[in-house]
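All protein chains but one are shown at their positions in the complex.
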Amino acid sequence: METIDIGLWVTGGLLVLVIVGMRVAFAAALAGLVGLVWIFWSKKGYASEDLGWALTVAIKTAGQVPHSKVSTHTLSLIPTFILIGYLAYYAGLTRALFEAAKRWVAWVPGGLAVSTVFATAGFAAVSGASVATSAVFARIAIPEMLKIGYNKQFAAGVVAAGGTLASLIPPSAILVIYAIIVEQDVGRLLLAGFIPGAFSALVYGLLIVGIAVIFKNVGPPVGGFTWGQRFAALPGALPIVAVILIIIGFVYNPFGEQAWGTPTEGGAIGAFIVFCFALWRGMRWGQLKSALLETAKLTAMIFSIIWGVLIYVRFLGFADLPGAFSDWITSLTLSPMLILVCILLAYAVLGMFMDAIGMLLLTLPVVYPAVMALNGGETVAAADSAFGMSGPMCAIWFGILVVKMAEFCLITPPIGLNCFVVAGVRPDLSVQDVFRGVMPFFVADGITIALLVAFPAIVLYLPSLAG
Amino acid sequence: MAGHASVLEDLSILSRLDRALLRLERAFALLSGLAVFSLMLMAVVSVSGRNAINAPLPGYVDWIEQAMPLIAFLGISFVQREGGHIRMDIFISRLRGRALWLFELVSVLLILVLMMALVWGSWAHFLRSFDFGAPLWSRDSSIDIGIPLWPAKLLAPVAFSVLCLRLALQVWGFGRALVLGLETPVAVPLIQDAAKQAMAEAEQLDGQG
Partner (left out) sequence: ATEWNASVWGKRRAFTEHVEKLAELVAEKTGGEFTINVSYGGLSKPRENLDGISIGAFEMAQFCAGYHRDKNRAITVLELPFLGVSNLDEEVAVSHAVYDHPAVMEEMAQWNARIIMTSPMPQYNIVGTGEPRDELADFDGMRVRATGGLGQAFEAVGGVPTSVPATEAFNAMESGVVDTVAFAQHAHLSFGTINKADWWTANLNPGTVNCPVVVNIDAYEALPAEHREALDSSIDEAIDHYLANYGELLKKWDGVLEEKGVQKVMIDDAVIEEFRAKAADPIREAWIADMSAQGIPAQDLYDLVMETLKTAKAGN
């Protein structure tokens, strides 16, 4: 049997395992291990005396992957970004931010929901992990929305969708992972995420206002805050603004030519400042311990998926599936733009069954070279390219599109991590409730993605300024 | 966290073993959290050293790479105990009673087989970096400052072994539920109902945030 056939069979098996409810990290690792055994055994012509050899080699090959793949300096920012989120929560920063957003914008229809979206967007500028952002706001924003009579599914949906903003608005773990996989400049990519992230928040906000105007019972406006109260809420939100400015200043040093450090270090510095602030606000060991345990849990979960999927990816490498796919894509005679749209649609479908990081790890080694080739190569000039942008700009643009798709996959059923987390934090909500509540936001994300595809300038404006 | 589920307890041997293992798992998870924390401190030391007195932490990258397995692996069994590793539950959430336990049992058994294989594979990976005859027992070292890699590599089989113990308990728990046709078996993660979760939440978060 051709190795590519083995690749397809094993992939089918993986889908079955996931559908019958095996935990995704282990299903992927098991599929990868079985696939490796199959590949190695096929190499020996399926001779029965060689099965033992194939098993041993496959197990030892798979056994390298966990240590080998997690021992990476750049992946270290995932746990750091998660820690920031929990420290900010335990320091009361998140609540203060929400309070300020509430007093300033809650007077519009759907007021508290709009405030939640803007507060998550603000929080996104210190948090690099969508899942942690949703977890934190589920505790703060949902109770307030329920108190004034929001539909509980809708309230949950707002928080699950709002959390995804943390992946576009820098700092962002997913953007950094994209940069690592495709070997692009992390700093410029993070910069590129700013406007699309703010843009997404705006689209979410408008959608909520629209819904609230049409369905009166969804979310009433909250008025009655005086200007005095509004300004009184600002000092509480200042620390988070300060943290944002410090992180930005750190990565884009305004006082000199050279930055003070990498985005990875910027994240760690941000976490440290939030930690100091939490100490100042009276955080004790008990709360720090809770923050650390929650960080550890989320981190272990995410890294299990990372190495699990990478065992499967290692098998794909031996099956040479990526090479076959890239050849196939570039041999298509459709227009490049149509192919790009198909790729994004494929991400939407795949994203239903995968988590965001797993999906990027799995697909980018295959899809990224194909997209760059579609545009005319890594070094193509804007004038000669298919999408009207130079190679490096195409890498940034595609990165933002992919990350937006990855955000989308955080809220699509059946595997939408943000929805799981919101349901996990709220005793009164089932996962199905959250998925129902988040559905309107699919429309918002669809609009955002369409606009980002049609007007690349939204993405490329800031990075092109940076030169 | 994600896909939270509750684990019931009673005075049976199975439940006592479950709680004993939980103590170890919790300690491991806390260690992992502390490692994240130290990662943050290390970055602060390195950055301020570099920018303030031009003395970056030597081997900063090496040390981070050493800390990553601690962060990535040690919490794995704690998460499995709570049923926190993500999965698609659209199919399995429709099952009840023995049918549910059967699917859970098969799934946990498959994971156990996988993890035993990976304990072996990651142990072999560790052994290749370990040599009793060499200085610091090292046969593989980091690039910059030559830290021996075997302690970090050893963490994978250690954490995976603890996970195997947890999985063995879950095989026992789900197997027992399947054979006896139980409604609410102990020592395995159950899809949590609202009231119980509310209690768990209240304990965890009261008066914070």
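By letter and in written order, the chains are A and B; residue numbering begins at 1 in each of them.
The rule we apply is simple: a contact is a pair of C-beta atoms (placed from the backbone, for glycine too) under 8 Å apart; a residue touches a chain by one contact, two chains touch by 3 or more.
None of the values given here were measured: they were computed from a predicted structure.
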From B:P69, B:G83, B:P148 or B:P185, residue that would touch the chain that is not displayed: B:P148
Full-complex contact with the absent chain, from A:V251, A:I311 or A:I411: A:V251
Residue among A:G236, A:G317 or A:P336 touching the omitted chain: A:G317
Residue, one of A:W260, A:F277 or A:F325, that touches the chain absent here: A:W260
In subunit B, positions touching the absent partner: 50, 54-56, 58, 60-62, 124-125, 128, 134-135, 138-141, 143-144, 146, 148
Positions on subunit A where the hidden chain makes contact: 40, 43, 53, 57, 60-61, 64, 68-69, 73-74, 183, 185-187, 251, 258-263, 265, 314, 316-318, 320, 322, 365
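Operating definition for what follows: only the chains that are shown with their structure count from here on.
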For subunit A paired with subunit B, centre-to-centre distance based on mean C-alpha positions, whole Å: 22
For the subunit A and subunit B complex, residues of the former touching the latter: 17-26, 29-30, 33, 59-64, 66-68, 70-73, 75-76, 79-80, 82-83, 89-90, 92, 94-95, 131, 135-136, 139-140, 260-261, 264-265, 268-269, 271-272, 275, 287, 289-301, 303-307, 353, 355, 413-415, 417, 420-421, 423-425, 427-428, 431
Interface residues, subunit B side, partner subunit A - complex: 1-4, 26, 29-30, 32-34, 36-37, 39-44, 46-47, 50-51, 61, 64-69, 71-76, 78-80, 82, 84-92, 103, 107, 110-111, 114-115, 117-118, 120-125, 152-153, 155-156, 160, 194-198, 200-201, 204-205, 208-209
